[in-house]
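Encoded as structure tokens, here's the structure I'll be asking about.
Just one protein chain is left out here, and the rest sit where they should.
Chain naming follows the written order as A, B and C, and within any one chain the residues start at number 1.
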Amino acid sequence: MIIILRADATPQQVQHILETVVEWGVQPHVSRGVERTIIGLIGPEDILRTKPLEAFPGVERVMPVLKPYKRASLDFRREPSVIRIGAGPHPVELGGQRIVMMAGPCSVESRDGFLAAADAVRDAGATMLRGGAFKPRSSPYSFQGMGEEGLLILAEARERTGLPVVTEVMDTKEVDLVGRYADMLQIGARNMQNYALLREVGRTHLPVLLKRGMSATVKEWLMAAEYVLNEGNESVALCERGIRTFETYTRNTLDLSAVAALRRETHLPVVVDPSHGTGIAEMVPSMARAAVAAGADGIMVEVHPCPEKALSDGEQSIVPAAFQALVEECRALAGAIGRGL
Amino acid sequence: MIIILRADATPQQVQHILETVVEWGVQPHVSRGVERTIIGLIGPEDILRTKPLEAFPGVERVMPVLKPYKRASLDFRREPSVIRIGAGPHPVELGGQRIVMMAGPCSVESRDGFLAAADAVRDAGATMLRGGAFKPRSSPYSFQGMGEEGLLILAEARERTGLPVVTEVMDTKEVDLVGRYADMLQIGARNMQNYALLREVGRTHLPVLLKRGMSATVKEWLMAAEYVLNEGNESVALCERGIRTFETYTRNTLDLSAVAALRRETHLPVVVDPSHGTGIAEMVPSMARAAVAAGADGIMVEVHPCPEKALSDGEQSIVPAAFQALVEECRALAGAIGRGL
Amino acid sequence: MIIILRADATPQQVQHILETVVEWGVQPHVSRGVERTIIGLIGPEDILRTKPLEAFPGVERVMPVLKPYKRASLDFRREPSVIRIGAGPHPVELGGQRIVMMAGPCSVESRDGFLAAADAVRDAGATMLRGGAFKPRSSPYSFQGMGEEGLLILAEARERTGLPVVTEVMDTKEVDLVGRYADMLQIGARNMQNYALLREVGRTHLPVLLKRGMSATVKEWLMAAEYVLNEGNESVALCERGIRTFETYTRNTLDLSAVAALRRETHLPVVVDPSHGTGIAEMVPSMARAAVAAGADGIMVEVHPCPEKALSDGEQSIVPAAFQALVEECRALAGAIGRGL
Partner (left out) sequence: MIIILRADATPQQVQHILETVVEWGVQPHVSRGVERTIIGLIGPEDILRTKPLEAFPGVERVMPVLKPYKRASLDFRREPSVIRIGAGPHPVELGGQRIVMMAGPCSVESRDGFLAAADAVRDAGATMLRGGAFKPRSSPYSFQGMGEEGLLILAEARERTGLPVVTEVMDTKEVDLVGRYADMLQIGARNMQNYALLREVGRTHLPVLLKRGMSATVKEWLMAAEYVLNEGNESVALCERGIRTFETYTRNTLDLSAVAALRRETHLPVVVDPSHGTGIAEMVPSMARAAVAAGADGIMVEVHPCPEKALSDGEQSIVPAAFQALVEECRALAGAIGRGL
């Protein structure tokens, strides 16, 4: 930690800071320049980080030296983590050489409809199934998901297709329930900093797909993953799904550079969701291709047999035939960079 | 709802849309211009809003006519709502002629410290007490609050000072517990779209202080309030606490225009938190003054007897003497616009 | 300047950096911690700032110690600068005890209309006149301003009302022309980083009103002012007019905390423009009041006798009667904080 003092900091103020940090068990190093005095603090940065150094009189700015995340960082583990998803003998591996294609409708709306959609995406090349039983909707008057009934349908679709299932859990009270049916628990963007929920899924043995909050920095996102990892659950994947910017053309702004940024910071696998990332079905294939080329380990796409009848997110859902074409394009691109689907 | 068709929409596509909306029980009106055909839909906009009209072939854009919020809107109630906070014979009124000053440390850190702080802010002019027992922290390694022990201290401080207490609740599992001690339940910015939590506090009889999410639009914020109102709890106040922008000088960008925007849209009272809004103690008084002049019904300020010892948010906490000066300035400004503290 | 090395930086990389900075005439100080090595550079930060230190192998991050602005900074001049505007014997002072009220239509649209508007805003309490002869419009098909003819009308309005005139200059080729008529040159938000233009107005003797760019940080804004100051023109005022954020309710998000931030960083006067800041006439008075309470030295408001006939910005213009009420409110608030109009 480095403390930059104000130009007008008094000797008493400097002395007070030095005495305080020594009390904390930290060794200060003072450098006096012509315009500013700087104090370098050598010691446990974890402790220092919790101290309100900027509240000390005479302090202009405080600059941390180390990154705040530990278990998520490349310092903790240099090799990419590979997450195994699915209880059967042939689990899907996320983070390995093969890119995982997750697909399905936004929400489970009916048994027949979902099973048909599941068959269609499997036939088109999906290797995992997605679908929401509990839906976070911005309006209390919108369809809120089928709840447990939806989970039963998800489980049936898994049996039928052999594809592992990822589905969202929105509340600590529902973690047990959802965990009985899902192969991977999704934490939605709106709950990325719902710390009680992060801790709760961290106590399960299920892989977690942590979507990026709408205005979360890469650092905050990794700190949210840290909450899960810190409870002992090492199977966390990060899903970029667009951030909120001034641009209104798209529903969100898909930040594909986050894929490259995460590669520099963490060993955890990275998934990209171009459906929420753009909000426009016509733009999904282009962004799925870009995600593969950027280095994503998985792609998550909303596919609906008849988007105009979807109860949620119809405008960003593609039809199975479009998904099949997208899978083929992604396969070709994956091959060009030494990976496969 | 207004549907703008693409320039190249076919007659079949138009026909398909018209037939579908008639099935929904909605009356369509077609206007054919030189460059675009437009379909106006007269009927229950609630139903239309849930339909994926943009997913229909031939549709370029869909524009809602009505606002999505109902109970929060001025159409529902034209007069400002006044919320009564506190169980005693002299509750605080939020939304009336007098501006409510909420103050206290970021978190309850110890019994003696908090009681001393509570006395200090009451003496300085606070009319409500704030303090966190459950703290949302971006790092799992930071102080997470004292939990129930903190709630007991809050209750003791209320008895001692006579000031009603507002404190945060972070999880559905803790609503009952926190509700037993608090006079007002705070929903933090990170949980603004935690819909399970919003519903749960909506089922209590306690007033709710709903902080704005870091990247929530005014419309989304009102929709979050709608979740609480829709459960039957009419006592919701909205708290502006800064939004996330590109500017890094301040911790957040305090959006004071939200005060004026909310006045145009809702009858609910509006509170401003300049402490989180700026993140810099030195800037808090200036922004508290501006909030009063902008028309806020309440001001929420972090005050700590010794910010450099605070376990959270020390850099943005002001000392009791500074708070007292701020109260006097706000009182003078309130007088200039026909209000009081 | 502080250099933080990567955990895996080699001794050769460290040595290479040390040798290079010594060549630049800078003295390095190496601190070796358990997890990171840090190099502090003592020497002319101006020079260091121009060096691509992050391009050196082994470097993780570089942190500047000093602020990049000089002439604009409080280190350069601790007392607030007061700018004199207007050639007559009674110039307006911006930055002093009295808050300057600048008002007028968005653009000069006709001689009679503008003179009537000028009379109206003077009668309502304006102390400066605003109006555009050269207009930056997002569409090439919109009204682009009256050009020199508009400048003549501005000059006539000044003679008639005695109020100094501020008007925008958009191109280096027009600085001489506009400078012959204006008392203060406005640099619009879109040109805040038009460095050729900044230098050109820096070479005049006219005061400059530098509007904040739509996505300019406070630091970048001060660096733009530095371009003007560096040419020898010391009369620069900064005008907050809203920044671009995700919020679409308002045209821009008025960042009133910039007023407090600038007070901590610079001696230059600060003006607030609530008209562009909100884009909604109904919200202008509330934000003008907040700006006064926040500590602004001037308020700039678009006033039009008949907004529905304005050729630009009608939706955010208020009528003279509303301006008069706003002036009275601001006067009362200014009095409450020890200032006047």
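Heads up, the rule we're going with is that a contact is a pair of C-beta atoms (placed from the backbone, for glycine too) under 8 Å apart; a residue touches a chain by one contact, two chains touch by 3 or more.
All figures in this text were calculated on a predicted structure; none of them were measured in a lab.
Q: Which listed residue, A:Ala294, A:Ala310 or A:Val327, touches the chain dropped from view?
A: A:Ala294
Q: Out of A:Leu229, A:Ile243, A:Val271 or A:Val301, point to the residue that touches the absent chain in the complete complex.
A: Selected residue, touching the omitted chain: A:Ile243.
Q: Touching the hidden chain in the full complex, which residues of chain A are there? Just list them.
A: Counting over the whole complex, chain A touches the hidden chain at residues 215, 217-219, 243, 245-250, 253-257, 259-261, 263-264, 277-278, 282-283, 286-287, 289-295, 329, 332-333, 335-337.
Q: Touching the hidden chain in the full complex, which residues of chain B are there? Just list them.
A: Residue positions of chain B that touch the missing chain: 2, 4, 7, 29, 31, 33-36, 38, 40, 42, 45, 63, 65-66, 75, 215, 244-246, 248.
Q: If the hidden chain were put back, which residues of chain C would touch it?
A: Counting over the whole complex, chain C touches the hidden chain at residues 20, 46, 49-57, 68, 136-143, 170-174, 190-191, 193-197, 199, 214-215, 220, 223, 226-227, 230, 244, 281, 307-315, 317.
Everything below uses one rule, namely that only the chains that are shown with their structure count from here on.
Q: Which chain's mean C-alpha position is nearest the mean C-alpha position of the whole protein set?
A: That would be B.
Q: Relative to chain B, which chain has the most distant C-alpha mean position?
A: The most remote chain is C.
Q: For chain A and chain C, let me know how many angstrom lie between their CA-based centres, rounded off.
A: Each chain reduced to its C-alpha mean, chain A and chain C end up 39 Å apart.
Q: Centroid of chain B to centroid of chain C, CA atoms only: how many Å?
A: 31
Q: Centroid from C-alpha atoms only, then distance chain A to chain B, rounded to Å. What do you get?
A: The answer is 26 Å.
Q: Give the residues of chain B touching no fewer than two other chains, as numbers and ranges.
A: In chain B, residues 215 touch at least two other chains, as defined above.
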